[in-house]
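Only a single protein chain was left out; the remaining protein chains are all shown in position.
Take a look at chain A:
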C-alpha cells in the first residue's frame, strides 16, 4: 500500500524530512504500525519516533491514535505536541 507521510516542527527538523511517499509492506495496517515501520530505519528515526517520545499523529489531517487503520493513498503525519496560541 502506498501512503503519504508528513513531518512537522521538531520532528521534521530532527529527521531532516518534510514528507515522503511510502510503499508499505502488507504487515503495516495502522498509524502506529507506520510509526514502528519508520522506527526500524534506526538512528535518528528510532530516536525521534521511539517509545516514550511525546509524539502526536494525524490521519488524513485529523488528530488520531495509533490504532487507527490506514488506507491506500491516505496522509499520515507525525509531530510533537502542539504549542500555538
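Convention: contacts are C-beta pairs under 8 Å (C-beta built on N, C-alpha and C of every residue); 3 or more make two chains touch, one makes a residue touch a chain; residues count from 1.
The rule is short, and it goes like this: contacts and distances are computed from a predicted model.
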> Name the absent chain by its UniProt protein name; which of "ABC transporter permease", "Molybdopterin synthase catalytic subunit", "Na(+)/H(+) antiporter subunit B" or "Alpha-ketoacid dehydrogenase subunit beta" is it?
Replying inline: "Molybdopterin synthase catalytic subunit"
> Given the full complex, what residues of chain A touch the hidden partner chain?
Replying inline: 6, 8-10, 13, 54, 56, 58, 61-63, 77, 79-85
